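Beneath this line is the structure, given in structure tokens, with notes to follow.
With one protein chain held back, the other chains of the complex are shown just where they sit.
Entry: chain A
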Amino acid sequence: MKENYTGAPANRVDGRAKVTGEAKYTAEFDIPEVAYGVVVNSSIAKGKIKRIDTSAALALPGVLQVFTHENRPGYTWLDSHYQDEDSPPGSPFRPLYSKEIMFSMQPIALVVAETFELARYAALLVQVDYEMQPHETDFKANLKDAYRPKKYKSTKPPEPRGDAEGAYDQAALKLKETYIHPPQHHNPMEMHAAIAKWDEDGKLTVYDKIQGVQNSQKYLSNAFGLKPDDVHVISPFVGGAFGSGLRPQYQLFLAVLAARELKRAVKVVLTRQQMFSFGHRPNTLQEISIGASTEGKLESVQHHAYGETSRFEDYHEDVVIWPGVLYHCDNMKVSHQLVGLDVYTPLDMRAPGGSTGIFALEIAIDEMAYKTGIDPLEFRLRNYTTTDQSKGLPHSSKELKECYRQGAERFGWDKRSMAPRSMKEGNQLIGWGMAHGAWEAKQQEASAKVVLSPEGKLTVSSATADIGTGTYTVMSQIAAETMGLPLENVTFLLGDSTLPKSPLEGGSWTVASVGSAVKLVCQKLQEDLLKLAQKMENSPFKDAQPEEVSFANGQMFLTQAPASSISLLALLQQNEGKPVEAEATQKPEKEQKKYSSYSHSATFVEVQVDEDLGTIKVTRVVSAIAAGRIINPKTGRSQILGGTVWGIGFALQEHTVMDNHLGRFMNHDLDKYHLPVNADTPATDIIFVEEKDEVVNPLGVKGLGEIGIVSVTPAIANAVFHATGKRIRELPITLDKLL
């Protein structure tokens, strides 16, 4: 596979740019005469600003302005003008809108100065007096006021099937438990940043950290009353986002506002501490009841979730769809309620809903397997489903059984002894646990453009993002293969709002959506090239239909008669030295509606728990993934590895600590908010199981961004149980819980 086409582990096409620093992230763009903005955040969680005194800050030479709710210009303040593509139902947060404080660390002022150092100093001089009001941030204490939202942001929880309560009462074996995970913050390596610059003609150029430039474009044109064409958003590289960049964050609004007022380019970069001042994965409590027969057949599953949200938006994610996706059971009842708190609205975080729901469900299933005395893997096989019962649709493909088989074999699962605490080495208790998971394979409408230069160089583009996932590389591979060109001849452009329309990069749908558009636009280009060939004298392609020609090695040829060929370069000469261009939009096919499409995973984990000290070490992970066609096993593997590390953090470390007296998240830096370090990550074996899917999208891919996490967390929790005999149902599993 010299050509590095799809299926080959091609190196990242932007790898060199990244390691040499040539790749520019938002805050790194050098804009002449730029001024620096530093945000001031609130100390309290609820109340009003009585007085905000900016005089000391303004008195410093070089401080240009301090923007607050008192002096902010009167742009549109209509709620709907602040909505973006990922807004939950409700009223979006509007920076500097009023004196009202709705959450701790709310941005309340932007200090703009000639230098960053000066702005940072001046920000310390802004004096604020508050009128405090009692806040509620205690999730557990407020569960009693949980409510069903009028509108669900994500999928409405599926309707009940059968008689879950009745079947539970009748069941021979019963389990009813509560599972909790704390709030978590995204913490990408790159901090959120924006640079805004207004041109003489009233046009706006913005560099923003965002997972979809056209979302920022739309948001800004609404909030500032501009024509979309007058807003140009650029974001070529994103240093991780994990969902934190799905919605435009306040640094964007503030930079644009300041730049407009000061008639100067303004840069605003958030600090690590400020990365804890907006969206997060919501604190969630789940009650799961399972009824089963002694033979391990599920008779009833009830799954009720309670997720935290803000006072102003109803954030909700798909926490309770998973029993229906993952298990066969005719009696199911699920619900999802929200708990309103004085916090910022939660925000989709890598595998939103899935990592939450599957962690709880898969521990509960393990618990039930133990009640029946059946091996946890065998238990899952006995309740296997080929249909998604919550939608009443068959799976378009599902190689989960093969994930079980290959994963278990690689791990050596058959050597496991069932009883907890039965695999000891010295004072180390060894535990083996497993879980499986799924993530929906979605395709969104997306557009792409292609230009083939007279020199035979192909430039493909779409306004999508590369949040580190490898979008640049994979799209280039798809285009190179379709056109039969070497990978080096292909350039992919993204992260620019003037490019063809693309959905947000999220939901693991980028390759399915944008990749399919790239393939389509290349096919369109092929048709145009065929037409050019047909115009030539004595062309062997005269009567050829598009499906009768192939492209390889820089040549177009008749598939049935490869000797009848022409090089693309020769063809391009026919076009009078002009490039050949095409644009296309790929929409999901109707056929997809007849199926439910998910990627699947089976994860096997070994842990070592110190019997006396409770310290936990994950020593081995095997994850088998069925996710359709794998375009690039190298970047794909990186996604699953990252997901595995994420799952370790989810299970054992991540936890944003809320101080309910202060109404404030307290561990707002990377010393105190723990994520796994290298020493926490074990040898990880990743298996991509072959899976063919002709329905899911034209490429047959299912996405790899999120499936890598979902089953790792519960597999670790189940392994800890196997090691210690202790069932920990509240994350993170820290050593104190095992003493």
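Note that in this section a residue touches a chain if its C-beta (ideal position, glycine included) is under 8 Å from a C-beta of that chain, and two chains touch if they have at least 3 such contacts; residues count from 1.
As a working rule, contacts and distances are computed from a predicted model.
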Have a look at "Copper chaperone PCu(A)C", "Anion-transporting ATPase, ArsA/GET3 family", "Xanthine dehydrogenase family protein subunit M" or "Electron transfer flavoprotein subunit beta" and point out the UniProt protein name belonging to the hidden chain.
"Xanthine dehydrogenase family protein subunit M"
Among A:85, A:583 or A:680, which residue is in touch with the absent chain?
A:680
Where A:143, A:189, A:419 or A:657 are the choices, the one touching the absent chain is A:657
Using the document's definition of touch, tell me which of A:117, A:145, A:589 or A:694 contacts the absent chain.
A:117
Options A:668, A:702 or A:722, residue touching the unrepresented chain:
A:668
Tell me where the left-out chain touches chain A, residue by residue.
43, 117, 120-121, 124, 273, 612-615, 617, 652-653, 657, 659, 661-662, 664, 666-669, 671-672, 674, 676-680, 734-736, 739
